[in-house]
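Shown here: the complex without one of its protein chains, the others still in place.
Should a chain be cited, it is by its letter among A, B and C, assigned in written order, with residues numbered from 1 in that chain.
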Amino acid sequence: MTPADPQFDARVRANFAKQVIMSKLRVSLADVAPGRVVLEMPFQDDLIQQHGFIHAGIITTALDSACGYAAFSLMPAEAEVLTVEFKSNFLRPAAGDSFRFEGRVMKPGKTLIITEGRAFAITDQGEKEISAMQATMMVVTGREGING
Amino acid sequence: MTPADPQFDARVRANFAKQVIMSKLRVSLADVAPGRVVLEMPFQDDLIQQHGFIHAGIITTALDSACGYAAFSLMPAEAEVLTVEFKSNFLRPAAGDSFRFEGRVMKPGKTLIITEGRAFAITDQGEKEISAMQATMMVVTGREGING
Amino acid sequence: MTPADPQFDARVRANFAKQVIMSKLRVSLADVAPGRVVLEMPFQDDLIQQHGFIHAGIITTALDSACGYAAFSLMPAEAEVLTVEFKSNFLRPAAGDSFRFEGRVMKPGKTLIITEGRAFAITDQGEKEISAMQATMMVVTGREGING
Partner (left out) sequence: MTPADPQFDARVRANFAKQVIMSKLRVSLADVAPGRVVLEMPFQDDLIQQHGFIHAGIITTALDSACGYAAFSLMPAEAEVLTVEFKSNFLRPAAGDSFRFEGRVMKPGKTLIITEGRAFAITDQGEKEISAMQATMMVVTGREGING
């Protein structure tokens, strides 16, 4: 896929740095390519639900950002990205030493970009897929957007 | 709707207290009824995405818990709840002084419980719907579950 | 909700008449209001899946059209409607003498319109909710659209 902005890498990194929630959750940017972004997060005691696994919503927060930045990497320099909707299936409990989140563009577009995400739990025994997402991202320029 | 366990209120509250992530995000339990749970959360500077609004994934985290506990309120005393999947649409930016999350059971069942959730942003001008969720919850007893 | 085109009723009916699949499935237009459309369909022997119920995809076809026309009813005269995505939960088997499909706009917008749908199975004992949908519709004018 061809990014509209040759400076896409720097632009993704600068924008990611503004997502304050990412640093609170200790999510970091592991890889940026045109139409594909990988994030990582260590296991953290204070992100768990009642069974001791990472809460499904937190896995989804990181997957949504991975998908959003995968879409953003293809956008023109002046555009912003908004999440229109997403859907996540949970395949296994979010139990692991760390987690990897891969966002990938399935279909680029001028107004909407369709993405998919996969989350993996990593232990010293290897890694397992724990969640799958389909998400719709919107290219927002100027004053309009999903709320226009 | 009729809860299988007359002690549902105490059981929801005790279980919610074990969701460590809820206290980290300052989400509190505002109301519990059979098949319906309401959560609340104040705006917080460290939960924002790049545009200054609460991250869609955090809104989804609270909505998922609201839907999960709405399902859980109808379950037998020995059962646990697992999120099978959810889907969220984002209607408006998550901008407000505080947020309310309503989870409601659409269809109870012995194995699966289908729920819907609505999130609202509250300001002194009133409240606005910001997100809508449909989610499938699983009744887990003993050793089985989504991973069985 | 205020339709952009005062002739919305005639425009919905004319557009619906062009959905050839609707007549093949014997789906008819029962009601049109701004942001809300109701469709109906009789039970038919040749639409069943392996258990003798109407196939989930056929229920979804009618719900998608109900949601799409609910969105279309609010659009300017020159606009077209495209389904971006939908998600359906199935609450009960699609068993009934006839079926009703209600599409409703949750959030209008210039580019995207977010809708919800509910399907009901009708017998002489009353009616039961069988499916719930959330769907994103796109307002398409000129040459762009989801593929732009």
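In the analysis below, contacts are C-beta pairs under 8 Å (C-beta built on N, C-alpha and C of every residue); 3 or more make two chains touch, one makes a residue touch a chain.
For clarity, every value in this text was computed on a predicted model and none was experimentally measured.
Chemist: Hey, which of C:F43, C:F86, C:F99 or C:F120 is the one touching the hidden chain?
Modeler: Of these options, the touching residue for the absent chain is C:F86.
Chemist: Which residue from A:R13, A:R26 or A:K107 sits in contact with the chain not drawn here?
Modeler: Touches the omitted chain: A:K107.
Chemist: Of B:H55, B:K87, B:R100 or B:R118, which residue touches the hidden chain?
Modeler: B:K87
Chemist: Touching residues of chain B against the unshown chain: what are they?
Modeler: Considering the whole complex, chain B reaches the absent chain at 84-85, 87, 109-112, 114, 134, 136, 138, 144-148.
Chemist: Give me the chain C residues in contact with the hidden chain, please.
Modeler: Contacting residues on chain C, toward the hidden partner: 15-16, 18-21, 24, 45-51, 55-58, 60-65, 80, 82-93, 146-147.
Chemist: Tell me where the left-out chain touches chain A, residue by residue.
Modeler: 87, 89, 91-92, 106-107, 114, 116, 129, 132, 134, 136
The rule is simple: only the chains that are shown with their structure count from here on.
Chemist: From the C-alpha centre of chain A to that of chain C, how far is it in Å?
Modeler: It comes to 31 Å between the two C-alpha centres.
Chemist: Just curious, how far off is chain B from chain A if you go by their C-alpha centres, in Å?
Modeler: Taking the average C-alpha coordinate of chain A and of chain B, the gap between them is 22 Å.
Chemist: I need the residues of chain C touching at least two other chains; which ones are they?
Modeler: Counting only residues that touch two or more other chains, chain C contributes 87, 114, 134, 136.
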